[in-house]
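Structure provided below as structure tokens; questions to follow.
Up next, chain A:
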Amino acid sequence: MENNTCLLINNISVVYHDVIQVLKGVSLEVKKGEIFSLLGSNGAGKTTTLRAVSGLLKPENGKVTEGSILFEEKSLHNQPPEYITRLGIIQVLEGRVPFKYLTVEENLRVGTATRWGKPYREDLDLVYHYFPRLKQLRNGLAGYLSGGELQMLVIGRALMAHPRLLLLDEPSLGLAPFLVKEIFDIVKRINEEQGTTIILVEQNANMALNIATYGYVMENGKIVMEGKAKDLKENPDVKEFYLGTTAKGVVKSYNEVKAYRRRKRWL
Partner candidate 1 sequence: MGFFLQLLVQGLSIGCLYGIAALGFVMIFKSSSVLNFAHGELLAIGAYIFFVITIWLNLPIYMAFIITFVGSFALGFLIERLFLRPMIGEALIEVVMLTVGLSAMFRGLLLVIFSGNTYVFSNFLPAWLNIRIGSLSISSVYTVTLIITIIFLAILGFFFKYSSQGIYMRSVADNQTAALSLGVNVRRVFALSWAIASIVCAISGIILGVINGVNVHAISRIGLKVFPVVILGGLESIGGAIIGGLFIGFLETFVSGYLSTSLRDVVAYVVLVIILMIKPYGLFGLVEIERV
Partner candidate 2 sequence: MRLRLRPCGNYKESYKEELPIFETDFGRISSLIGLILLFFVIPFVFGSYNLYVLNHVAIYAIAAVGLNILTGFTGQLSLGHGAFFGVGAYTASILMTRLHVPFLPSIFAGGVSTALVGLVFGIPSSRLKHLYLTISTLAGQLILEYIFINWESLTCGASGIILPKSTIFGFDLQTDRSFFYVIFIFFVIFLWIAKNIVRTKYGRAFIAIRDNDQAAEGMGIPIFRYKLISFAISSFYAGFAGALWATYVASISPEPFTFGLSIEFIAMIIIGGLGSITGSVFGATFITLLNEALSQGIGYLMNLKAFTGMVTIAPFREFIFGLVIVLFLIFEPKGLAEVWRIVKSSFKLWPFSY
């Protein structure tokens, strides 16, 4: 293993409720200080991969049955989330779940749970620096925020925990394109300025590949393709399946989409 490896997932399988196998031998390697993007359609197993890392499989009744997950050479295999978050791995859940009845600032303070008792003022300032909008809203109830503000809030909340590895699950889901761009820019800045390693799970492949350095494509619980982000963007298959255009940049008709289903199995 190289020294600058942050997370090494080796051939893991995940089973829900002891019967439904979702991940079938996923391996990936994430290097320190970079943004990695994990692409794939619904049900491909992206979120499950994140949950396997962050230890949040258990509340969903899932289990890692095979393989190993190493974070800076420490095993995370079926560890409780309290342990994993203390190592600095924070997952930002899909669907922007705030603590509805807490104010914005209290929401951010929950992010300090991994280092309870330590001062947090500077971290608050840091979050407000990245998301000035949150500072204006800090005494309002989080339940009344808009979608974009919520996304800022949950990312900010995760930042409060001093993450070394940030797992972002579909931050662009259901947001207006200009908001997506704003949030992705901030994610990029966080990565550059704080040196936080980020795994970005996305369906919006275009945006994700723009800020990522490396990308993985998942399908049916397997990694089917990987490569540098800019190579992936040029890859004709990725273009067809995830960027929605042909190699020539024309939107495809439905008949041809059906044809791609057959081809996709070869990936």
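On how the list was made: all candidates are chains of the complex that A comes from, given by their letters.
Couple of notes before you dig in:
Rule of thumb we're sticking to: a residue touches a chain if its C-beta (ideal position, glycine included) is under 8 Å from a C-beta of that chain, and two chains touch if they have at least 3 such contacts; residues count from 1.
Model, not experiment: these values are computed from the prediction.
Of the numbered options 1 or 2, all belong to the same complex as chain A, but only candidate 1 touches it. For chain A in complex with candidate 1, the touching residues are 54, 56, 59, 81-82, 84-86, 90-93, 97-102, 106-107, 109-114, 116-117, 141, 143-144, 157-158, 161.
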